[in-house]
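All protein chains but one are shown at their positions in the complex.
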Amino acid sequence: MDIAVENFAQALVAGLLVGAVYGLMCVGLGLIFGVMRVVNFAQGDFMMLGMYFSLYTVGGLGVLTILGPEAAPVAGALLAGPVLFAGGWLLHRLLLGRVTGTRAGGSGQDAQLILTLGIALILENGGLIAFGSTPQVVHRPLSWAAWQLPLISDHLGTVFVNKARRVACLVSVLVGGALYWFISRVRLGKALRAAADNPEAATYMGIDVDRAHGIAFGVGTGVTAIAGGLVATYYPFQPYVGFDFVIIMYAGVVLGGMGSILGAFWGGMTIGLVQQLSTLVLPLQLQNAAIFVVFLLVVQLRPQGLFGRNVERA
Amino acid sequence: MSGDRRRIGLPLAAIGGIAAVWLALGMMVGDSYYQLMLTLVPIWAVVGLSWNLLSGYSGLVSFGHASFFGLGAYTVTLALVLFDITPWLGIPLGIVVGAVAGAIIGFPTFRLRGHYFALAMLAYPLALLYVFEWLGYQEVALPMKRAAPGWYMQFGNYRVYLGIAVAFLVLALLISLAVERSRFGMSLLAIKQNEPAAEAAGIDTLRWKIRAIVLSGALCAAAGGLYAVVLLVVTPDSVFGVLTSAQALIVALFGGVATLWGPLIGAAVLVPLSETLQAQLGNIIPGIQGVVYGVAIVLVILLAPEGIYWRVRDRLVRRASRLRPEAVPALPAAIPLPVQPQPANRGEEEAPFLVVEHLSKSFGGLRAVEDVSFAVTRGSILGIIGPNGAGKTTLFNLLNGFVAPDRGRVALDGRVLTGLKPNRVCRLGVGRTFQVVRPFARMSVLHNVMIGAYVAERSDREALAAAQAAIEEVGLAARADAIAGGLTTKELRLMELARALAGRPRLVLMDEPLAGLGAGEVETILGVVRAIAAAGVTIVVIEHTMQAMVRLADRLVVLDHGQVIAAGAPDAVTRDPRVIEAYLGPKWTALRA
Partner (left out) sequence: MLEVEGLTVAYGGLTALSAVSLSVGEGQLIAIVGPNGAGKTTLFRAISGTVAPLAGTIRFEGRDLLAAAPAARAHLGIAHVPEGRQVFPSLSVYENLEMGAYSRAGRREWRRNLERIFALFPILEERRSQPAGTLSGGEQQMLAIGRGIASSPRLLMLDEPSMGLAPAIADLIFERIEALHREDGLSVLLVEQRVAEALQSCDMGYVLETGHIVLEGPQHVLLADDRVRRAYLGM
């Protein structure tokens, strides 16, 4: 039995599974960046809210337990989407919309960046107040169960596939696909892209750019919250979990070419693979450091992203 | 920043006063907890000042100052723990580490702009955080040295720490003051306002940014080292964490960016507030400190985007100017400049001063400038005209080095300019004015112009003299002390001209110097431009107001679709059928026939 091959296959599968969920997170952030050109530091905290939403609807309050232990966590995660959509939309309406879009005035991009940092601090510390600091996980029978897949033939080894991660991966791909359909086929989705491409011309088409921004921010928030709900089934979390993921998300979005939805998904996938494959050569504690190194390299060497279409985005 | 920048006594007295008040407070407070708090305020103020040095003045927002803070803290700690080196030496060592880290981070990261810069800066401390965890330094305590506590910076009396912290603060304030009042700070502000324009004004932007991040890293590391000494324990989270980076930026933003008082105000308000809340309510409401910082950021961005200091100052300045309307001197009538009669053949027999040969540049498939050649003699005025999109601005960008040509060359007085960076081109004597004037609204006219003077002058004193001479030359002397934000369009145009002249250029490129001016105002500017040319400065000008152009220029070059379609004296060029067609449409002559 070849340990190296087995380890590699194991890391590859793990990378693909977490990569899909990262991809979904990145898609949410990528949509916000693509449409509004806002770097949103609070994205990780929206994810954290999605996690707690899922936790309380599935576990604590138990509303969803009637769906059974298998479906309830997925339903909880999916339900976090519309709820956080509303939250994101309101946040844009009340705060972000004042310094972005047509009302940006002279405040510039620094104001937006810093405002989202403030929102992030409020959300995660408010989360600490509301939820406490004990790490939580959304329990489900699948959480710690795994399938064993033989590798071609048994003597090459066996790959373990965590069932919770497999479900999360599947749902991520489905939700990501649905968002891609929305953005490329639905009139409103196309209007969001038009507003992203050229806000002034979009106004001349009769598209209300500020409203488009609100919708994009809401959808981006909701999608990331769904990803959060999915991660919550296998990753212990606490209110500060956001910053663990926000860099992963940015790395993915930058890799994918800032502003490209499909690219963001592949970028997130790449980050998942880098993270898991790095454990083959690096100590476990450094797997996130490996992400930052990849991120810095991409930002330095290819800021237009690995997957971005090279349409001019000055 | 208004008034004479030599007047440095007031800020020095203020710094002394603040230090004295803070030390007195420390003497009065007996409780060791409050003494710790009083010690933390100057430490965070230093961190804020260090952030301000880079991000406040240059506008490049750093989310990664925790890198420097943490490196400083860990250098001091590990030096003591591993090598028994006293913090008295450890802190200077940390300062060196911080400065080196600044250079190492700065060189690659300054290639990035805007969002990318901010994001990349965020990644450095987080990567360091994981590295230090992996190295096994999750929680490192400074060992107690009972034998020689003073030698190891360990004092029973907290007031000693307070004294050291205040000394650090005074030092950081003095450094900030020196930066703010010199070409260092002015260059950084120029970068913040408009980086290309700063390059065009002869400022080596990369060099100043590197200097800023090195100095900033050193200061921040010093604060980090002192922090470790005071708190006696460091963890990767507490020194490399996002909250540390955020705190650096928050104290500066809250108090006011690009002023040394801002971080001080921010730290003095926010640190006691959040520490007290944490102490009183921390057990019941654990995240209260972060919430306070978050709310502070949101409120500042919405209500006073540049911080409390500027908000208050702007209000006071406005009130002062309302109370004393005579404080703003009335604009004197335009100073008549001796317009020298220009001989028709002026310069014709002279050797050309600026020579442009076969200059070409394409963007994608678009040939913006194609095989353009012309020559200009010394002291003459060349007008570049042509319809929208003809390639005029691209031509200027090629001349001053913003854009490198695909083919061809530019030579000034025999020296080839092509391939040089804009600040080098400027240093060789090419000044440039911009279509949109972006002044430093809160600075006086004199200080705005001084930025242009740094190119040619070595010392700040000489720059001041050169700026005053340039202001005199354009007839703006009566307004030299006025704040640029209150100038009329005409005065702004004149100030822009003075800024270009202050660098003692031999050639000035003027991009639409008359845009947005009324008929009478145009005459003033024309007079000034003619006087500049009469003094021997060569001028190339783009202008759409043709009535003015035909009277101003000695020769015109007409561009259409990136090519020269005509060149010569104004009256000949404006009657050239090809020029008329380019402007009025190919069918004009036919339709009128």
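As written, the chains take the letters A and B, and residue 1 is the first residue of each chain.
What we mean here is this: a residue touches a chain if its C-beta (ideal position, glycine included) is under 8 Å from a C-beta of that chain, and two chains touch if they have at least 3 such contacts.
Because the structure is a prediction, the values reported are computed rather than measured.
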item: Selected from A:A71, A:A201 or A:L297 as touching the chain missing from the view; value: A:A201
item: Residue of A:R98, A:K163 or A:R193 touching the missing chain in the full complex; value: A:R193
item: Touch with the omitted chain, as defined above, among B:P92, B:P108, B:P352 or B:G389; value: B:G389
item: Where the unshown chain meets subunit A, residue by residue; value: 102, 187, 190-191, 193-194, 196-198, 200-209, 309, 311-312
item: Interface residues of subunit B (partner: the chain not displayed); value: 365-366, 387-389, 436, 488-489, 492, 512, 515-516, 544-551, 561, 570-571, 574, 579-580, 583-588, 590-592
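Here, only the chains that are shown with their structure count from here on.
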item: Centre-of-Cα separation between subunit B and subunit A, whole angstrom; value: 36
item: Residues of subunit A touching subunit B in the complex; value: 37, 39, 95, 98-99, 107, 109-111, 113-115, 117-129, 132-133, 239, 243, 247, 250-251, 254, 258, 283, 285-286, 288-289, 292-293, 295-296, 299-300, 303
item: Contact footprint of subunit A on subunit B as seen in their complex; value: 59, 61, 63, 108-109, 111-112, 114-116, 118-120, 122-124, 126-127, 130-131, 133-134, 242-243, 246, 249, 253, 285-291, 293-298, 301-302, 305
